[in-house]
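Have a look at this one.
For this view, one protein chain was removed and the others were kept in their places.
Read from first to last, the chains carry the letters A and B; within each, the first residue is number 1.
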Amino acid sequence: MWSLNEIVKSTDLKLNELFKPGMVFFIEAIIVALLAISLFAILGLVLVLMERKVSSFMQVRLGPNRVGPKGMFQTVADTIKLIVKEGMTPDNADRFLFHLAPFLVMIVAMILLAPLPFANGFQIWDINIGVLFVSAVSSVSVIGILMAGWSSNNKYSLLGAMRSGAQIVSYELSAGFSILAIVILSGSLTFSDIIQSQANGWWLFKGHIPALIAFVIFIIAATAETNRAPFDMAEAESELTAGFHTEYSGMKFALFFLAEYVNVFIVCAIGATLFLGGWMPLHFGDNTTFNHVMDYIPGIVWFFGKTFFLIFIMMWFRWTFPRLRIDQLLNLEWKYLLPISLINLLLVTVVAISGWHF
Amino acid sequence: MFLIKYIKEVFGAVKSLAIGMRRTLSYFVRPKEIITQQYPDERPVIAERFRGEVVLMHDENNEHACTGCTACELACPNGTIKIVTKFDTTPEGKKKKALDTFVYRLEMCTMCNLCVEACPTSAIKMDTAYEHSVFDRNKLTKKLNNEGSKIRSGVE
Partner (left out) sequence: MYSTTEIVKQSTAEGEMVINIGPQHPATHGVLHFVITLNGETIKKVEPHLGYIHRSIEKMCESLSYRQFVYVTSRMDYLSSHINNHACCLVTEQALQIELPARALVIRVLMDELTRLASHMLWWASMAMDIGALTPFFHAFREREMITDIFEDTCGTRLTMNYMVPGGVLMDLHPDFQKKVHAFINQFKTKLPEYDELVTDNIIFQNRTKGIGYLSRESAISYGCTGPVARASGVSCDVRKHFPYAIYDKLDFKEIIDTGCDSWARYKVRMQEMRQSLHIIEQLIDNIPEGDFQAKTKAVLKPPKGEFYSKVETARGELGVYIVSEGATTPYRIKFRSPGFSNLSALEHMAVGGKIGDFVAVMGSIDLVIPDIDR
């Protein structure tokens, strides 16, 4: 049967027959890097187009529809434009940090890809502290944003970066707590174990109301952590023109832009893995025919379907809500989300200990 | 009591957000609501009174009704119109003022319609043409009377 797991295993066997083990690791690393980079490129193109189409349909207009059939190559044309544009560096900028920042943001996004299970057995690194790894590494991206804001020698950038720092540090907490809820329920930090624990139903359904609350908090915190509207304090177009990337142009701007969308993809993929069962098909109790039909859909389709559903929800937020003010944003975290998620964590623990989940 | 107020506040907030999201989703799933007009492909319907540029009306005999009285030139607030006159000799042998060149500078025109109102012989009107972009701004200075045109007989 066609499955990614088989392909990975047979490739590994073939390579082991041909080369020495050290060489095999090297070749596999290159293949993985190429796959990751191409995934990023495709994600950037698809997600930007998706955002533009979603926004245009909500705003009763057509959106891009000139380049290619139905405007499908619009983002390709935009990318070419960004590549050939001049990358300007402002006077008195801290040149080293200014050039480093977009790469740092991008590298963090790339590292986060490592523990993500795309399909059964199709995972770069099934690390045993996967969830911890993700929440630890994702906080590093704020350093890139602070770096960009500081080194640009621009007050808008500085304000945007400082806002972003306060915001991401705060929202780490509630994001962490909502992830912990699932860790408590499944009893493991490993992504593959968490997915296996959802074989008979997703945590969103199995975990009763506490899981639902954790899911809602996770979505809000994820939106805030990726700096997207209504929490786009770091950019705040009508206040700080473009926030931390005001001074960036050309390809360095494109890297920030791409990193934003890749981050969106990654937090949505984590959300899909933890709450919606990752690549696990939708199963309903003992309804064997239904479950069997669902099993025929490959895991990678399930994974991307769920992820893109969550991405759509985040875009839906963005194109509906006004922006919060910076103090309201922190109020929301410290006065609402954090107490709720703390109590929720208690509830989840009670549910898990008493075994009330299915 | 504090707790009930707190919970009510949270639910009220979530409800107001959900209502807004329902509205945007309802537009998202109804693409027929889209009002975009794809301009070069779909031509807009232009109202017949649309003021796009000033034209001097000529009939099929290449005759216009402009006497060269310069009323429009005086009425124009920003010097868009310049009437150059000449002296024709009528069959009776009298010299008569007539229009030589009707210079119209589109780049200065604000389409205020005052010249059309001022014209005593209704020789000029506003046309609905709206695609005026050119590569050379000299092309926007137009001569409105056709080559070889003359005043319609009977117009004083």
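We adopt the following convention: a residue touches a chain if its C-beta (ideal position, glycine included) is under 8 Å from a C-beta of that chain, and two chains touch if they have at least 3 such contacts.
Note that the structure is a prediction, hence the values are computed from the model and not measured.
Colleague: Taking the complete complex into account, which shown chains does the hidden chain touch?
Modeller: A, B
Colleague: Just name the one of A:240, A:310 or A:351 that touches the chain not displayed here.
Modeller: Touching the chain that is not displayed is residue A:240.
Colleague: Out of A:119, A:214, A:229 or A:282, which residue would touch the omitted chain in the full complex?
Modeller: A:229
Colleague: Extract the touching residues of chain B with respect to the undisplayed chain.
Modeller: Contacting residues on chain B, toward the hidden partner: 12-13, 16-17, 19-20, 22-24, 35, 47, 49-51, 75, 77, 110-114, 117, 126.
Colleague: Tell me, which residues in chain A touch the chain that this view leaves out?
Modeller: 55, 58-61, 155-156, 159, 163, 229-230, 232, 236-241, 319-328
What we mean here is this: only the chains that are shown with their structure count from here on.
Colleague: Distance from the CA centroid of chain A to that of chain B, rounded to the nearest Å?
Modeller: 51
Colleague: Provide the residue numbers of chain A that touch chain B in the complex, in ascending order.
Modeller: Those residues of chain A that touch chain B are 54, 57-62, 65, 316-317, 319-321, 336, 340.
Colleague: Could you list, by residue number, the parts of chain B that touch chain A in their complex?
Modeller: Residues 10, 17, 20-21, 23-25, 27-28, 31, 33-36, 38 of chain B touch chain A in their complex.
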